[in-house]
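A protein chain is absent from this complex, but the other protein chains hold their places.
Presenting chain A:
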Amino acid sequence: MTVILGQTFTGISIGAVLLLIALGLSLTFGQMNVINMAHGEFIMAGAYTTYVLQQHLAGAGLSLLLALPVAFLVAGVLGVALEHLLIRRLYLRPLDTLLVTWGVSLMLQQLARDLFGAPNVQTRAPDWLTGHLTLPLGGAELSLPTSRLFILALALAAVGTLALVLRRTALGRRVRAVVQHRELAEVSGIPTGRVDRTTFFLGSGLAGIAGVALTLVGPIGPAMGTNVIIDAFLVIVAGGIGRLRGCVVAAFVLGVLQSVLEWSTTVSVAKVAVLVALVAFLQWRPQGLYTLRTRSLV
């Protein structure tokens, strides 16, 4: 019993990491329909930002907390630069965007190798994130790593903030309007180009935050982005493209499924089983978990 609960918690924390990564994608891919293959490298940029900050600052706790806003900025600025220099010129040309951003992804990975070396590096977790939270459970005990609890809290905070920004602020209204009907937004006086840049900044910045979180559970390396980005794309597709709620549910379901299957079989079998389940699910609901109901066609 405790094993299953423990495994479920691991799954939830995997889901939290997935959610953090998918949140950024839900803006750039889900909302703007741009397949940005370099999104994973923004995660990497966030992770290396944490590493660099820790090299220069004494306290691991301080550098981690400082890394959150700094990584957001670093990745966000990278995203805006990419949007402004390349993607902006390729809207409505998805295949070209895919190829170009893939090229950028390879260049950023090489840049990381040149700057930090090919081998993986590690950050030290602060003391308050190295322990376990032990919960009494019947006769046994359930032990939850605090680092994973921290990631869970971080993911939930990020979802909450993003939902609030999208639903309640002028910026959020503009982002949603441009997504729903770009032409009408433009003729309603909204500078859609600027809104695109802002959306890209937020989405890429969230990738940076995800990068900071990943330093707590694994090594930092040039290829770390590629490893996680596919799963994040799966989350977006399963949740219903552009749907924040779908993103949250899909991330946790996929995380728990993966973790429980891994425990009862092997890592590879679990991966295959999750993919098969996802394909079957999309046969049944090609539009994902959540869709939009509306009377108008646009």
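Please note the rule applied: contacts are C-beta pairs under 8 Å (C-beta built on N, C-alpha and C of every residue); 3 or more make two chains touch, one makes a residue touch a chain; residues count from 1.
Throughout what follows, contacts and distances are computed from a predicted model.
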item: Per UniProt record, name of the chain withheld from view ["FeS cluster assembly protein SufD", "Cytochrome c oxidase subunit 1", "Nodulation protein E" or "Urea ABC transporter ATP-binding protein"]; value: "Urea ABC transporter ATP-binding protein"
item: Candidates A:Ala177, A:Val217 or A:Ala273 - the one touching the absent chain; value: A:Ala177
item: Touch with the omitted chain, as defined above, among A:Gly160, A:Pro191 or A:Pro219; value: A:Pro191
item: Touching residues (missing chain, whole complex) on chain A; value: 170, 173-174, 176-177, 180-181, 183-192, 292-296, 298
